[in-house]
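Shown here: the complex without one of its protein chains, the others still in place.
Right, subunit A next:
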Amino acid sequence: MTTLTLAKALNAGLRRAMTDDPTVMVLGEDIGRLGGVYRVTDGLQDEFGTRRVVDTPLAESGILGTAIGLAYRGYRPVVEIQFDGFVYVAFDQIVSQLAKMRRRTNGAVTLPVTIRIPVAGGIGAAEHHSESPEAYFAHTAGLRVVSVATPQDAATVLRQAIACDDPVVFFEPKRRYHLKGEVDADLALADAEPMGAARVVAAGDDVTLVTFGSLVGTALDAAVAASDDGVSVEVIDLRSLSPIDHERVAASVRRTGRLVVVHEGPRNVGLGAEIAATVTERCFDFLEAPPVRVTGHDVPYPPARLETHQVPDLDRILDGVDRVLGRVPLAAAGPAGAARTEVRA
């Protein structure tokens, strides 16, 4: 065990994956000599050479397309998209090519490509550097989508993603790159929690709070604040966004009877909708209140000086908790943006 930042844990995970498997390659912009704009690939080119840690031309579709070709040839590419908002120009290569190739070839071609994407806002960045595009990829059959929240998961889940024979979109919460934690970078993957499993990170009885990535820490803070107020909140780190571990979520809601889903991406057709719908289908008889979503607004990500109004914070999460507990009238459309609930007269 070593104390590492989340960024350093990713670096350790990459190094371990490259050491374990000579077919693992890392490709992206500025990842070689510079070590990546967030230094996640720091030192890897010195250690593994320019054929395995490859600076690419500045063209995201080109990066994904060539990674597909490398995987076709038997390699296991890990590509870095420098910022979340830059992934869209590679959309066809991801959703039409990478995601569908196994199915298209009736299983003959396996493309174990991992796409690392620093994601979400809260860092005062320029436009297109703070997006939460997870729903696009979770919506696409053939992809797996994960989002890590802790240094240990950063190291372990990244190794799992690289080892997985399916393409994996791997979201890194850039706001938490400097979060420190104890990390065993060499943890045997056989002993690790499965990549697709959600995790209860704080036990509670009154409300189930489901979130992922950069907001797991905020949700834990909210749980502490709520406990001061006598409310016991169970926090679930979803970890895998596709597939979603609905069973773990449903098991919790069956006990608490109340669900709040928190994410930074826009609400409309976001992950919160899928989780709320599934919980309603599976746990209808256990629900004490309609599920509540605390999300980004359905707006383009705002300029940095206004981003605190887009990213759910402690107060908005607590407002969501109050709402699901009936402490704030559900019918009111409050700052948490809870759905207006029609009350039968």
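As a working rule, a residue touches a chain if its C-beta (ideal position, glycine included) is under 8 Å from a C-beta of that chain, and two chains touch if they have at least 3 such contacts; residues count from 1.
Heads up, the rule we're going with is that contacts and distances are computed from a predicted model.
Student: Absent chain per UniProt: "Gas vesicle protein A", "Phosphonate ABC transporter, permease protein PhnE", "Pyruvate dehydrogenase E1 component alpha subunit" or "Solute-binding protein"?
Tutor: So, among "Gas vesicle protein A", "Phosphonate ABC transporter, permease protein PhnE", "Pyruvate dehydrogenase E1 component alpha subunit" or "Solute-binding protein", the name matching the hidden chain's UniProt entry is "Pyruvate dehydrogenase E1 component alpha subunit".
Student: Consider the whole complex, including the chain that is not shown, and state which of A:68, A:162 or A:233 touches that chain.
Tutor: A:68
Student: Which parts of subunit A are in contact with the chain that was left out?
Tutor: 22, 25, 51-52, 56-57, 59, 61-62, 64-75, 77, 89, 92-93, 96-97, 100-110, 112, 141-142, 144, 164-166, 196, 243-244, 246
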